[in-house]
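Removed from the display is one protein chain of the complex; every other protein chain stays in position.
Here the chain labels run A, B and C in written order, and each chain numbers its own residues starting at 1.
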Amino acid sequence: MNARLQIGLIGAGRIGKIHAENVATRVRGAQLAAIADVNRAAAEEVANEWNIPNVTDDARALLDDKTIDAVVIASATDTHVPLIEQAAAAGKHIFCEKPISNELAKIDRALDAVKRAGVKLQIGFNRRFDPNFLKAQKLVAEGRIGTPHLLHIISRDPSPPPLEYIRVSGGIFLDMTIHDFDMARYLIGEVSEVYATGDVRIDPAIGTAGDIDLAVTVLRFENGVIGTIDNSRGTSYGYDQRIEVFGSHGALTISNEAPDAAVISDTNGIHASLPYYFFLERYTAAYLEEMRAFVEAVRQDRPSPVTGRDGRVPVVIALAAKKSLDEHRPVRLSEIEMQNA
Amino acid sequence: MNARLQIGLIGAGRIGKIHAENVATRVRGAQLAAIADVNRAAAEEVANEWNIPNVTDDARALLDDKTIDAVVIASATDTHVPLIEQAAAAGKHIFCEKPISNELAKIDRALDAVKRAGVKLQIGFNRRFDPNFLKAQKLVAEGRIGTPHLLHIISRDPSPPPLEYIRVSGGIFLDMTIHDFDMARYLIGEVSEVYATGDVRIDPAIGTAGDIDLAVTVLRFENGVIGTIDNSRGTSYGYDQRIEVFGSHGALTISNEAPDAAVISDTNGIHASLPYYFFLERYTAAYLEEMRAFVEAVRQDRPSPVTGRDGRVPVVIALAAKKSLDEHRPVRLSEIEMQNA
Amino acid sequence: MNARLQIGLIGAGRIGKIHAENVATRVRGAQLAAIADVNRAAAEEVANEWNIPNVTDDARALLDDKTIDAVVIASATDTHVPLIEQAAAAGKHIFCEKPISNELAKIDRALDAVKRAGVKLQIGFNRRFDPNFLKAQKLVAEGRIGTPHLLHIISRDPSPPPLEYIRVSGGIFLDMTIHDFDMARYLIGEVSEVYATGDVRIDPAIGTAGDIDLAVTVLRFENGVIGTIDNSRGTSYGYDQRIEVFGSHGALTISNEAPDAAVISDTNGIHASLPYYFFLERYTAAYLEEMRAFVEAVRQDRPSPVTGRDGRVPVVIALAAKKSLDEHRPVRLSEIEMQNA
Partner (left out) sequence: MNARLQIGLIGAGRIGKIHAENVATRVRGAQLAAIADVNRAAAEEVANEWNIPNVTDDARALLDDKTIDAVVIASATDTHVPLIEQAAAAGKHIFCEKPISNELAKIDRALDAVKRAGVKLQIGFNRRFDPNFLKAQKLVAEGRIGTPHLLHIISRDPSPPPLEYIRVSGGIFLDMTIHDFDMARYLIGEVSEVYATGDVRIDPAIGTAGDIDLAVTVLRFENGVIGTIDNSRGTSYGYDQRIEVFGSHGALTISNEAPDAAVISDTNGIHASLPYYFFLERYTAAYLEEMRAFVEAVRQDRPSPVTGRDGRVPVVIALAAKKSLDEHRPVRLSEIEMQNA
């Protein structure tokens, strides 16, 4: 494929805008060709920003456009499955934001459609493309720390999302921890069992909305590794995204990154800058690199770096975590699969 | 009390030697007056080192000596309870190495004896006196990070103890994690429930001996905090003793300390020195400070900084952790107490 | 000014390419309208990359183009002064790479031309726009560390430039330290006296070419601050760009930044990643931000953030440093000005 990949963006919200800018200006070999959003004004705003003539409030029009090679789906979660099915049927390659869906049956329907159509599907687990975690994965895979024994993921947001979002999000495990479940699989492998505990500590309204804002999840992996994930929906010091892998020959840590390396010493102590405030700042490079990887995979006809299965399994883990929390006991992933069967 | 506290040491092994040197040379207001060890040669070696004339292979003789004000019990674990009972009966103040015993009934017998005699008892949970953890406790107690939400303890040894020791140690939770259970109580408060998982990853012989060498323990505290403890019996990079407390207004971390602050940059990276190799190096100051605190508590007639109850509760937690591991479910501390009742 | 600033690029070499990409894709309010390079193929390559129709091998054509509002001069140093004069005469605003010239008389000619024309001139001292140094400047200016007493700049390249470049570069002070002289002025203020010492330690051929590869320069500032700059033309560990300002109420340090925050602990030590390899990696953001600042200054009619005088004074300091090295004594800047008068 010599010509630039013609990409249609579906969904011009916060994440859609990031993909728009990246495709429009920073991804070689791709062209942002069309933008669809049910809110036409939102689509037009992004289109104006990047001089994109093709704007619609109907994703269908975009999917029917023969000049479009691939779509980036960044619309509301409940549109993901039908859009994947339609895009696959139209022969478009698909980049879809996470989660595909919170329901396994729907995910399976979407993945079947993709398989039948033979198009590529990449799920937006962007953290895999963060330079830090990319390097972590490489170092672990190369055996730099020997055989992994332990994994720790610390993943804390600076502040909770709006309550209306929490109410429909499916809960902390499907909304927030799902990124960490993906990271766990990316670094270590397949999970077999989950134990989760949690509480409401930041805002009682989150509890009223049926969710928690503090969670600790213990993972047992098929290869014997034990993992922990700690999540909080509110820190006072910004976004906290750290990882540690401990193995037979060493340990690897990824600490937070800050916007600058300034350190002040004064009579009160030694003071460094806070980490990046939230995911838009911390994962700027990751959003760009995942899109570059998608374009490369399509153009070079290489396997998707984050497959449909990679989109599905973290949902299974999240459902197991929720069940564990509810039933106050460790839950095997096979229990979730059996429920779904 | 103006005269120096006359201290008799029972047990001249590895830890006994540390206490001997500290009392003999670095604890104001105390004098190392006598040394007892069933291995008389061991007792004499230490006595010669510090010019102590009073040496015996019979702890009884030391306990009968009216000039002795207090004893430091650093002999084998199974001698702790009878020695505490005898020392209490003889009116000696008691510093006893951890654990008092692995059996709650025996611990309770010893604590009763202490209570009846009205002597002071301090348990050798030395880590409380490490300058780092001392400061951590102070900062948390002062509310420097607000209300605590999460606690993480990383506690990994550089190498496993001998198998013969593992066989009689009571297992990883009673032998190794017990220090971390004490630290958890010291920093956060009382534990209500434990979930533990673990495996044999370093040496199959440890499994054959009925123990594990890798463990992750999740603690639920009465105040709602969630804690995790990770233990490994073998790192490649020395002793790993870190702590993090996350709260409503901030987070506190204690990282490892190294013997020096040298950093080399070369073509392969930026290289810092390994942390202290093991507890003798890392907790040098802690061993000294706990002994100073004991002597002060006795001389000033102040409460023991690490009471008999502080020696007992971590055993309850350890027994709960073992039960959790065996039964593959979270276990409440009240279950252990009921078994013991 | 509502329309986008039409920018012509003169010089499509290494730095020119960076400016081209930034203007073409990442600077709001600007458009890359034309590219000139005496090597037409080089100009065309860049033009193709960013779809720029207007390409020429004659900068004159670009300067005569009435639709061009501003030029970015990134051609060879000896072309800077005539191009500035011509661009000023043509009423173009000017962004010019450092140094304007190594000769003060020529610089003064160029600055006169700019003054007469009333156009804006910004010199490419990009490091001022590095997020770290930007913050350092702000913190110092705000008095965060009180009255400055000391400045240390560490500025070491990973490897020397080609010998043919060194021969025409004017020497280490005019070529390399000049950035540090600018940084010194940016952070602290005007320099009054310089003492320099140096040697050839890396490559004798650099000495044969009449230059040195190791230098220490001591600056005395008009406000009493004492500064040191250390330069080496070759490290084994990448680009080393650090700063420390010590003042009456504290100290501020900027350490190096690395591409990732991975840290490995193993039996040999604790290993972090090397800093960015060289200026293209370290100063990516700085190159972008300086261009944004230029476009903003022109569009908002605000003063240039790096004036012609800011381009001239570091050359004076560099000439003083060279004289100090040659004459083995401290040299006042006024001596250089008197020579030039």
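In this text, a contact is a pair of C-beta atoms (placed from the backbone, for glycine too) under 8 Å apart; a residue touches a chain by one contact, two chains touch by 3 or more.
Remember, it's a predicted structure, so these values are computed and weren't measured experimentally.
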{"item": "Residue in contact with the excluded chain [from B:102, B:132 or B:217]", "value": "B:132"}
{"item": "Which residue of C:236, C:268, C:300 or C:339 touches the chain not shown here", "value": "C:236"}
{"item": "Omitted-chain contact residue, chosen from B:40, B:109, B:144 or B:332", "value": "B:144"}
{"item": "Absent-chain interface as seen on chain A, which is shown", "value": "235-237, 265-274"}
{"item": "Hidden partner interface residues of chain C, rising order", "value": "146-147, 149-150, 152, 156, 195, 197-199, 201-202, 214, 216, 218, 220, 224, 226, 228, 230, 232, 234-237, 240, 246, 248-251, 328-330"}
{"item": "Footprint left on chain B by the chain that the document does not show", "value": "25-26, 131-132, 135-136, 139, 144-145, 249-257, 259-267, 273"}
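Criterion: only the chains that are shown with their structure count from here on.
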{"item": "Intercentroid distance (Cα basis), chain B paired with chain A, Å", "value": "43"}
{"item": "Centroid distance [mean C-alpha coordinates] between chain C and chain A, Å", "value": "40"}
{"item": "Distance between the centres, which are taken as Cα means, of chain C and chain B, whole angstrom", "value": "59"}
{"item": "Touching two or more other chains - residue numbers and ranges from chain C", "value": "265-267, 273"}
